[in-house]
Structure formats: C-alpha cells, structure tokens
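A single structure is presented below for examination.
Complex shown without one protein chain; remaining protein chains in place.
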Amino acid sequence: MDLRYSPEEQAFREDIRRFLEDRLDSRLREKVRNGQRLNKSDYENWHALLNTRGWLAVTWPREYGGTGWNAVQRHIFEEECCAAGAPRIVPFGLNMLGPVLMKFGSQAQRDYYLPRILDGSDWWCQGYSEPGAGSDLASLRTRAVRKGDVYVVDGQKTWTTLGHYANRIFCLVRTSTDGKPQEGISFLLIDMQSPGIEVKPIVLLDGEHEVNEVFFDAVQVPVENLVGEENRGWTYAKYLLTHERTGIAGVGFSTTALDDLRRIARVQLKSGLPLAKDPYFAARMAKVEIDLEAMKTTNLRIIAAAATGSAPGVESSMLKIKGTVIRQEINDLTRRALGPYALPFVSEALEAGHNQEAIGPDYANPVANQYFNNRKLSIFGGSNEIQKNIIAKSLGL
Amino acid sequence: MDLRYSPEEQAFREDIRRFLEDRLDSRLREKVRNGQRLNKSDYENWHALLNTRGWLAVTWPREYGGTGWNAVQRHIFEEECCAAGAPRIVPFGLNMLGPVLMKFGSQAQRDYYLPRILDGSDWWCQGYSEPGAGSDLASLRTRAVRKGDVYVVDGQKTWTTLGHYANRIFCLVRTSTDGKPQEGISFLLIDMQSPGIEVKPIVLLDGEHEVNEVFFDAVQVPVENLVGEENRGWTYAKYLLTHERTGIAGVGFSTTALDDLRRIARVQLKSGLPLAKDPYFAARMAKVEIDLEAMKTTNLRIIAAAATGSAPGVESSMLKIKGTVIRQEINDLTRRALGPYALPFVSEALEAGHNQEAIGPDYANPVANQYFNNRKLSIFGGSNEIQKNIIAKSLGL
Amino acid sequence: MDFSHNEQRRMLEETATRFLRDNYPLRVRHEHAAATAGFSRDMWSRFAELGLVGALFHEQHGGYGGTGFDIAVLFEALGRSLVVEPFFASLLGGSLLAELCRPEQRALIAEIINGSRLVSVAHTEPQSRYDLADVATSATRDPHGGWRLQGNKAVVPNGDTAESLIVSARMHGTQSEPQGIGLFLVDARAAGLERCGYATVDGGRAAEITLNDVVLDESASLGRAGEAFAALENAVGLATLALCAEALGAMQAATDMTLEYLRTRKQFGVTIGSFQVLQHRYVELLIEIEQVRSQLINAASSIDSGAPDCQWQLSAAKHLTGRVARLVAEETVQLHGGIAMTWEYGLAHFAKRLVMIDHWLGDTDHHLERCVMLARDTGLSATSAIR
Partner (left out) sequence: MDFSHNEQRRMLEETATRFLRDNYPLRVRHEHAAATAGFSRDMWSRFAELGLVGALFHEQHGGYGGTGFDIAVLFEALGRSLVVEPFFASLLGGSLLAELCRPEQRALIAEIINGSRLVSVAHTEPQSRYDLADVATSATRDPHGGWRLQGNKAVVPNGDTAESLIVSARMHGTQSEPQGIGLFLVDARAAGLERCGYATVDGGRAAEITLNDVVLDESASLGRAGEAFAALENAVGLATLALCAEALGAMQAATDMTLEYLRTRKQFGVTIGSFQVLQHRYVELLIEIEQVRSQLINAASSIDSGAPDCQWQLSAAKHLTGRVARLVAEETVQLHGGIAMTWEYGLAHFAKRLVMIDHWLGDTDHHLERCVMLARDTGLSATSAIR
C-alpha cells in the first residue's frame, strides 16, 4: 500500500506542468478561471496546442497518434490541466468516436477520420438522445432507410452539445423495427453540411446556448459511413458509453472549485470576520473537503485497478454519482458564500472583452449561474438514478 | 386564521392539568420521566384512574362510556399527559378494537366487550402481523376452518406488543383462499386462555421483552366471536388502521423529548461551557426545534380539519413519516449530547427499585437504548416506506 | 383554533389567483422581466387598480390589509405565477414609510397604493451581508440644517427604477450597532446619488447605489431618534414573511408541474411516475412543503398577535423555507431530467427563484444562527406559536 506517485510519475507531472506554464495562452487561462464564455476558436487553439506536443488524444494508443498513456498518467494530466486553468478537451471526436472507430470501424474509416480529429479538420458532435428517448436510449426513433448506396435519415436528435460548432455528427439510427428495441439500431457517421440537416439552439436555464436540437429531413448518407454492421449499433454505443473514462468523478474540477471556494471564503466577510472563520460555514466547507479528500483516493483506487487491466465496472457509476454530488455541493457553498452578491447577473460580463466595473466582488458574477448550470451533472451522461439502477442490477437486485 | 385555543379549550386543558397534578401517582410519574420499565399493574392503575374520571376512552362516543371528545380535545389531553409524565394509554382495546366493535360488531359483542375494556377486565392484544406478512398484511396465512359451532385456528402471529399481559387477542385469520388475498380474511376475537395458544417472547435489540410471537395450534373459537361477516375482515382491519388517530405524529412525545434534550444540553459541558452554547450543537438543536414547531401546526391543521368532519386521508401518512423522523432525530441528538456517557448501560437501573449510584449523569442510562428502541417508530405501524407508497398512490402515481 | 381565512382574505386570494391565471402566463412574465425596468409599469397599475398593492397596507394607512396573513396570502399567489412586479420593494419601503412618516409624507403611501410611485429601501451595503445592524453609510448634520449622506448601498431591489428611496445611514455609533442608525427619504434623482442597475439571476432587477455627499432637508429624516432600527426590523420581518410565502407558492407550482410530468412522461414504456424512487422523492417534497406552510402560519400569526417570539418564528420560517426551497428546486429539476435544464420549459425559472430567495434578507444559515441567538439572548425557548 503506497499512495505516493513514483518518481517517473512525478517527472511526468512536472513535464506537463511546465508545458502548461509555458504554452497555455494566458488570456485563455483567465477566461477559464473567471468562468467566462469560451468560443469555438478557444477550443480549437487549445486542441492545436496539445496536438503539437502529441498530447491531444490521451485515450488513444500510439499507433493512431495517441499518447498511449495509462489511467494514472491520464489522471495526472487532467489534474494539471484543471489546476492550470486549461479548457477541457472536447470529448466527442477524441474520447467517444475515436475509440469506437478503432475497435469497430473499417480501415478506410480509421485512415480518413482519425487524423482529421487530431488536426482539427473535423469537429464531431454526438447524435444519441432524442426527445422521446433520454435515459431510455433504446427507444430511439430516428430512422435510416437504405436506398441503393445511401441511407435516408429522418428524425430528430436533441441535447447535442456544441452541435452548432460541429461539421460532423455520429448518430444512432433505427434501421430495423424487428426484435428488441436494441436490435435494430445502427451507428452512422453524418456530414453536417448534408442537405436536410437543421441545427436549432436550445437555450438553457442560464440563458446560454450550449446544446442543440438536430433535425434530419431525408438526409442522404453514403452507406460507407455505416460503422461496423447494420443493426449492431447498440453494441458500439454501449462500448462508447461504458468505455473507461478517467475523468468521470470530476476530481480535478472539484479540486479547483474547492480552491476557489476557499479563496472566496477567506475574503468574504461575515460580521467583519472572514467567512472561513465562521463556525457554521467552516464546518460546511470541512465536510465537503473531507468528502473530496476521500473521493480522490476512491478515484485513484479505481484508476489504479484500471491501469493494471481490471476493467472498472459499476465502480465508474459510483464515481459518477458521488463525484457529481460533491461538485454540486461545492457549487452550492460558493453560491452561499457570496451572500447578497450571488444575486446580480451581468450576462455581458461573461464575455472576455467586457471591461465595465464588476457588481460586487469580481469573482461573484458567474457563481450562481454555475450552480444552476451544473445541476446538469447529475442528469446528463446517464442520470444518477440510472447509475444507481446499474449498480443495483450488478448486485443481482 | 387563529392559532389560539378558545377559552373553553383552555379551561378544558386546565381541568386535565389539575387532575393529573392531583391524581397521577408520583412514583409512576418518576418512572416514566426516568425512562424506567413499566409493568402490567402500572398500566392497569393508570387506566383505572382515568376510568374513574371518565377519561379513559378518548376516542369513544359518550353512549359507550367514552369521552365524546373531538380531535382538538383529544390532542390537548395527549399533550397534557405527555407533559405530566403519564404513561401512554394501551391502545389495543381502547383505540383499535373498540371502534371496530362499535361499527361492525354485533350488539352482543358490544354489550359484552366494551364495558370490560373500560373496567380493565380485558387486556387485548393485536394479532395482525405474521412472520411472512409484515408490510404485506394481505398475504397472511393463519387459518380458521369452521367446524360446527367453532372455528379451528392454526398458525402464527408476531410482533404482538404486550401480548404477555393480554387475556384476549383480536386476529385476522384466513377463512378462504378464493379470490384476491384480501378477500378471504376474517376478524376473530380469541380468548388467550384457550387450549393450543402459546405466547413466546421476542427479545428486542435492547434486550427488552415488549413484543411476542403467538402460536395457534387447533385453537377452538366459538363462531359468535366472529366480528361482522366471514371473509370481510379486510374491510374492518383497514378501518382500524386508517381510523383517525390524533397521536400519530407523536408531537407530545417529541415535545417532552426536546425539553429533556434542552435540559441535558444546558448541563452537559463541552470544553467547560454548556453544550447548548456550542455553535454546532446549538444549530443541530435549533434545526429540529424548528421542524417540531412546524410539525405542531401541521398536526393541528389536520386535527382541526378532522374536528370539522373532513376525514384525514393521506395527511395521517404524512404525519406518521415526518413525526417519526423528528422523534428519532431528537433521540439521536440526546445520545450525542451525552458524549462518552452514552456508552454505559446498566439494565438494572431501568427498574424503579434500583438505588445504586448512577454511572455518569443520572439522566444518561436510558438514552442510547431509547435511541435504538425508537428505530421501530419508522418501521412498525406501517413502515414509512409503505406510507410513502400510500401517498404516491393517492396522487395517481 | 381556526385555520381558515376570513371572507376578506379569501377574496384577496381569489382575486389575485384568478387575475394572474388569466393575465400572467409565464410568457408574459418573461416579457416583463426582459423589459428595461425589469417589470411592466402597465401591469403594475393594473395590480394597483385591483387592490393588490393596497393589500400590503393597513386601513389606517389607506390600504385594505397589512396583516401577516394578508401578506402571506398575496405573496403565495404571486409566487405561483413568478410575478416580477415590485411588490417586494413596495412592501419593504411602504411599511417603513407607514410606520415612520411625518403627516405631510402620508400622501406618498397613497401614491404607492395607487401604483403611481415606486419606493424601495437602500439598506444592505457591500460589506454587510445579512447583518441588519451593519451600516457604514454616514449621515452627518449639515451646518446649515439638514443632513449629508455618504456611502454605498448594495443589491437594492428595483433600486434602478424606484422614484423614492429610503436610505439607512449611521448618525452615530460603531459600524454594527443597532442604535445610531437613521432612515432618510431620498428622491432617486437627488444630486450626488448615482445608481447602477442590473438584472438578478432570478429574473428581477436591483441596483448598486452610491451616495456622494447627498444633501437632504431636515424633513427627510424618518421617525424619532432611536426608532429606526426597530422599524427596520418590523418592515424586514414583513418582507421576510412575504419571501417565505412567495417561495411556498413557487414550490407548489414547481411540484404541480413535476406531478404532471411524472404522470405523463414515458420512459422504458411506462410513465416515469411509476418508478418507486421518483414517487418517494416526490412525496418527501410534499411533506416538507406542508411543513413550510405550517411555519409560515406560525410566523404570520406571531406578527399579527405581537407575540414576543415573533422574530424567532420569522427566522425559523426563513430558515425552513431556504432549506426546503433548495430541496424542491434541485429535486424537481432532477425528477424531470434534461428538459428542466431548458429555458423554454418553465420549471427552471421557478427553481432559480426558489434558490435565490435564500439570498434576500438572510439565508438558511443566517436565520438558523439567528434562531440560536434569539433563544439564547432572551431565554425564549420553544414557546409554541400555538397558545
């Protein structure tokens, strides 16, 4: 039993830290730290920077241009990125589609698409959820009918994150209604410029445009864009969903968020004293700090198991549940910490160019919004209720 | 909107208070206040005292020797009894069987049994639960087969509270296996002295004997002891279970328990100061005090509605759930308040005669035990989960 | 004991509820909130005509209500429709005026009631958090008579549109002493008064206000010496009650929407309301909401009867409201799933208001601590609201 990182791992961490210190654009870093809006080119620049260093495809093997890192290395990389104020890596091409193509795609698909993900030629988005099929993915109804060399696709996808930036979408579509709902699903790669595709924004509760609806009206998709076999898409989709994701507990995000909270609690005053010295608030902070401290080790235990090859099963569901609860709790405390200054919301101040004077403390503006926006954490990506069902099922209940 | 008691109600309260001050045996009062064990004659004396004053059958109409009180009066009576340190009224004959006999019993049954409940000739217990049928009462299997003038009863009941004191038991028995499980159940009155009945103690987690198993081996029960019609017992049982019970929220018990907790927190020291001044503990106490303050009014709102005739439906389920949670929370805080002195447990000190010196503060001995014993509150009498199911059903879910 | 409302209050409730149902769907609410003022002047006039503003005031001040229960009934209805018009600011400012104003200022209250004048209270300061006694803004005697105000005020509700502001300022004493606080009636266009308005997360508007040597007449000072803090505490008490009632209304709306969704939304071939986990979690909300209703009754009753534990009852109500409001907001969103995260579906707006009400006039921690302090200082323990 040894909780220390090996000298190699520590050197690896140093490498990353130095790289980020030297090369991460300070304007971008500030935007992330201040909770301001990132635009498309912010992400593109960040991806390009990582790609020059060969660190973009952290889950890919070296033969495809990936890092070949193990789970612990990926974890260190994520920790350092969070700590440095780097944007997240947009996961759709890199962490979702990439692994599916490597395992189930044709040689031609791999040769064509994987390099384009790395060099930024393609921005992928995900076409899984539908208005009638959220947690119950298998009941999806977007139809693809084969006509000669093309599939004709009709239907609607929703919750398509950053779909307005994407030029390609990978979709689950129904190619058969025989058998169980899962059995007639296929996995298609679709060009967003195809005639018949329309992207409509969904404005979220904080007024932000982050997700979309995507409509398909007789969209023609070449049959060579089918991944694997027809009607086997459910298998590929599940592979994608359960594919080991180191970041699922969000420990890096929570750590940064708790640091922010602590900083705020040291300067926010309550009856003239720092809020951090108020017994009630200090106890609330200590509680979540303890939860997070334990979660760091829970996370690493599972990562370490994954690094030695034993695949994390229900453990990733546990990480998802407790990890999101902790993150949401930190968001909640940060909101509380502000007192009345949680109320003002100046949307324009989320833009980097904004230079009007802040209302209240300069860290206050995005806080309440972040609290509300992060309610999604326990809903999206398989709601916490679904995760509990999965765990219960694995126990034979 | 007026939360004040009317002058009549205040006078009524005064009457009761004076009666309890004058007549409630001080030895008995001390036993209750110190959490010591009550024996059979303690209960019998208390019933007899109330009966002399005509206040024993608080839920009965005057024509049967009851008080004829409305719900608010009953509530006042319960509050005063709790505050005075009176024992509870044993409910099986008075609050459970009595109303059933009045509504569904024969004239002969009413004439014979009701006076015997009042004068203490009969101590009833309840034969509902079975080992295989706890929350799922309808699946009960104790069988009664009619043979001439008698039913022959075979089977087993469990969780029979104070069954070792009782000379009679009212039982749900299966008289038919046709139709739905509910449809073949009958309601029988059984003499505990009948040959073939055996009562075995169940020792609870605190080492106390409070509940029993009752075994029936070819017990002969005269057919005139059937209440109402054969196979209609489910209706009577449900009437009994849903029959309006003012005390279900346990507000009187919680109030007394919170008073005790407050008294303890004023004398228990933490770092030389009263625990009641410790910010953490004070906040915990204030929280449950607020919950209880709100619950008092929730309780009265429902009682007031019942007093004007509108029957409380799911509201009594709400009272049960929140009322037990509050009581358990107070028990938990009292346990915490004691610090290390929650640990000693001298069983003999629960006897009234005991006069060895106490271990730790004199209020400490029964506290942890009470906490554990009262875990039953959310299980027995329809578990809180069953109550939530009932509410959900009533909402059409 | 009587838990029903009298005839007049039932009428108030019906009037408000019917009018809002017919004239104030969520779409209209969003339009009003998006306007420059953050509400509709026209709608405000209609509310006034209907007598809803007058319901905030006692007859002796020209109103038709003003008791704790009047305010509770009205704000519960406002909360069900998420009304953004300035009832809260008007209650705060109007109650202060009603308690303290000079005879010649009484016309102002009539103007508030008929909807022609908007008043708010500039009390909170950048450093004061929820501490009512923390006032750094100074009021100094002008050698030529009158007063000069200097300082900063924070998050003043509807402070950007109010024509009149009641400003608290320290006449003497240290920064957090209740004594020495004065209240001043200030014209929002007064020289030296600057205001910076902004939207709030929950759909309203507020302002930061700078008082840079604002010169006031003698008559601007409200009430007699030493009266201000008690009057402030009373007005804030009524406004706290109002927020609890508004939250109660919003909780009901949020849970009603959720029940409807649980009954109709299908997943895995069945309505999601058939899942036992969602049933139980929904039921837990209902139980807590009943508790909030009860404590609201306790608090309103304690105001109306002038009970000695009135401040405890109010803090208990605000604490419980804050605790339950967060639970209801988070759980109704979670029970819905993704759709609740959208602007289009209405629930999120209720959730935002429910959570942010905690940031007005003291959050759940502040009021729990206040309950502890009140009980400790006065020796008042759980004297029940029911007497």
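When the chains are written out, they are named A, B and C in that same order, and each has its own residue count from 1.
Everything that follows uses one rule, which is that a residue touches a chain if its C-beta (ideal position, glycine included) is under 8 Å from a C-beta of that chain, and two chains touch if they have at least 3 such contacts.
None of these values were measured; they are calculated from a predicted model.
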item	value
Touching the absent chain when the full complex is considered, from B:R110, B:R146, B:R232 or B:K376	B:K376
Among B:A84, B:A305 or B:I359, residue touching the chain not depicted	B:I359
Footprint left on subunit C by the chain that the document does not show	275-277, 279-280
Missing-partner contacts on subunit B, residue numbers	129, 132, 134-136, 139, 158-159, 202-205, 207, 268-272, 280-281, 284, 332, 335-336, 338-347, 359-360, 368-369, 371-372, 375-376, 378-380, 383-385, 388
Footprint left on subunit A by the chain that the document does not show	1-6, 9, 72, 255, 258, 262, 276-277, 279, 282-283, 286-287, 289-298, 300-301, 304-305, 318, 321-322, 385, 388-389, 391-392, 395-397
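Note that in this section only the chains that are shown with their structure count from here on.
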item	value
Distance-maximising chain from subunit B - centres being C-alpha averages	A
By mean Cα position, the chain sitting nearest the middle	C
Euclidean distance of C-alpha centroids - subunit B vs subunit C, Å	43
Centroid spacing, where centroids are CA-atom means, of subunit A and subunit B in whole angstrom	54
For subunit C, residues that touch 2 or more chains besides their own	278, 368-369
Contacts with two or more other chains, residues of subunit B listed in rising order	279, 283
